[in-house]
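Only one protein chain is missing from this complex, and each of the others stays in its spot.
Naming follows writing order (A and B), and every chain is counted from residue 1.
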Amino acid sequence: MTTATLKTGIQPISTGRRVKDRVVQVLVYLAFLVAVVPLVSVLYLVIKNGLARFDMEFLTHSMRNIGPNDAGGGAYHAIVGTLEQVLLASLIAVPIGLLTAVYLVEYSRGGRLARAISFFVDVMTGIPSVVAGLFILAFWILVLGFEFSGFAGAMALSILMMPTVVRATEEMLRLVPMDLREAAFALGVPKWRTIVKVVLPTALTGIVTGVMLAVARVAGETAPVLLTVFFTDSINTDPFHGPQMDLPLFIFSQMQLPNQTAIDRAWAGALTLILIVMLLNLLARLISWWRSPVRKG
Amino acid sequence: MAKQIEVAELDAYYGSHKAIEGITMTVEPRSVTAFIGPSGCGKSTFLRTLNRMHEVIPGATVQGKVRLEDQDLYGPDVDPVSVRRTIGMVFQRPNPFPTMSIFDNVAAGLRLNGRFSKSELNGVVEESLKGANLWNEVKDRLHKPGSGLSGGQQQRLCIARAIAVRPQVLLMDEPCSALDPISTLAIEDLISKLKTEYTIVIVTHNMQQAARVSDRTAFFNLAAQGQPGKLIEMAETSKIFTNPTEKATEDYITGRFG
Partner (left out) sequence: MAQDLKKPEGGPAMRRSAFRRSRGDTPFRFVSTGAGIVLLAIMAAIAVFLIAKAVPALQANKANFLTYFDWTPNATVPMFGIAVLAFGTVVSSFIALVIATPIAIGVALFISHYAPRRLASTLGYVVDLLAAVPSVVYGLWGFTFLVPLMVPPSKFLNTYFGWIPLFGGDSVVGRSMLTASLVLAIMILPIIAAISREVFLQAPKTLEEAAYALGATRWEMIRMAVLPFGRPGVISAAMLGLGRAMGETIAVALIFPITFNISFQILSPNGNSIAANIANGFGEANAIGRGALIASGLVLFLITLLVNSMARLIIARRKEYARAAA
């Protein structure tokens, strides 16, 4: 051995290398802290400012006959709107998304149609939410001549939900062991009954988790509903006729008013919305945790 | 530069699971020591405690002493990084860095340890590849990816990479188990050649291989599944294979179990 590296004993590594390693470690820890700061700040301010108006009146009253400078008023009409619109959006998106996934996993054999669908599901994932709103505006309101309504908003939201539902379901269906299907086939159970009675129930909790996460995401969408649901200060429980309200719109409109009572209402609306979204998220995690193999094993 | 390793009362854990217990042995310098034993008895675990690779696994811990000549590898001010630099390792499956060329793979360890001139690097890479009996096969494509080589060539590339940093000990965990007989032979030749300069420890499931390449053999066993593995006996290879002291060793090498 002729090279200069010939040494005996365990040589400590150079200070430069040790320092670099330490510096990177510090940077990595810092990155995490930096990422958490806005989350903490947002949650802290939403809770602190939101609690000022998070009261019974807020939850049970609308903004009807409340002037921009008046105190009081609430988001009841917006809460109702959010719940109805999200429910309708799920009613549209879940069957289409679920069945599309069933087609992709169980029926298609990697043919051209399946590849096209799969490709466009990817494209759909990337549609900006405002574009989904513009589409319903163009199609439903401008061309077909319907009025602004909660249902129009629900359609826009369903476009945003569909790709998530398809992907979540697809992933779950592919996890269902082939043996289970074959066992059912071997018993002479027809394929569609196997899917409905064996495959889907096995994948059910996973699918539910995916759907809830999708719901949580669209519940906070503002742009598409702004273009299709419009605004109202009154309670409109009929999602099929006339402008409605929902929580994101409520926050958006209240925070643009130049006085503190309106800003307070916006924060209270944000608190309500975050509670709903976090609840859905938590529920989704709980379901998937409850089901996860780690817990069972 | 080859050195003796002394191990005393060594236990190794994965979390709370004790994988090996109470191992005491001496590994002689400039020789090949083979570890044999049934699957799961802790050969790999023990091997990895010798260069502090064990603790890379989250939750894995070690108790006991390992000395390289007069230095305690688990001493309070010993950096595991420098231990690994001093005690090289070759794995069961060849694992060249797929994004690096053959040249860069061999030079990878050197580049960590400071600046080398181009000619120095060239020299060490050539020397290491020759040392690993691979030079003639790759000298015309040094700058092609290492993943383009055959499995046996890849394994020799990994050996070249390990010896390029001039370690004092070379640990090999079943280095031939993923290879065909011809590549295996090439590696065995290489091991015999390397032992003139390095202390070599090799884990193998192949009894003939242990008999062919090693000077001393250690037999490990475990009382039952879930129990920690233990060193049963260690002696000259010829003694282990012809006249073992322990009944369990004899049973194992004659194929009566395991």
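Methods note: a contact is a pair of C-beta atoms (placed from the backbone, for glycine too) under 8 Å apart; a residue touches a chain by one contact, two chains touch by 3 or more.
What you are looking at is a predicted structure, and each value in this text was computed from that prediction instead of being measured.
The residue touching the chain not shown here, chosen from A:L83, A:I235 or A:I274, is A:I274. Per the touch definition above, the residue from A:G72, A:G220 or A:G242 contacting the chain not shown is A:G220.
Touch with the hidden chain on the side of subunit B covers residues 51, 53, 56, 58-59, 81-82, 84-86, 88-89, 91, 93, 95-99, 108-109, 112-113, 147, 158, 161-162, 165. Interface residues of subunit A facing the missing partner chain: 13, 17-18, 20-21, 24-25, 27-32, 34-36, 38-39, 41-43, 45-46, 95-100, 102-110, 113-114, 116-117, 120-132, 134-135, 137-139, 142-143, 159, 162, 166-168, 170-171, 173-174, 176, 178, 181, 185, 190-193, 195-196, 216-217, 219-223, 226-227, 248, 251-252, 255-256, 263, 266-267, 270, 273-274, 277-278, 281, 285.
Methods note: only the chains that are shown with their structure count from here on.
Subunit A and subunit B have centres, each the mean of its CA atoms, that are 51 Å apart.
Put simply, subunit B touches subunit A in their complex at residues 1, 68-69, 71, 73, 78-79, 81-83, 85-86, 110, 112-114, 120, 123-124, 127, 165-166, 168, 197. Touching subunit B in their complex are the following residues of subunit A: 1, 3, 5-6, 8-14, 17-18.
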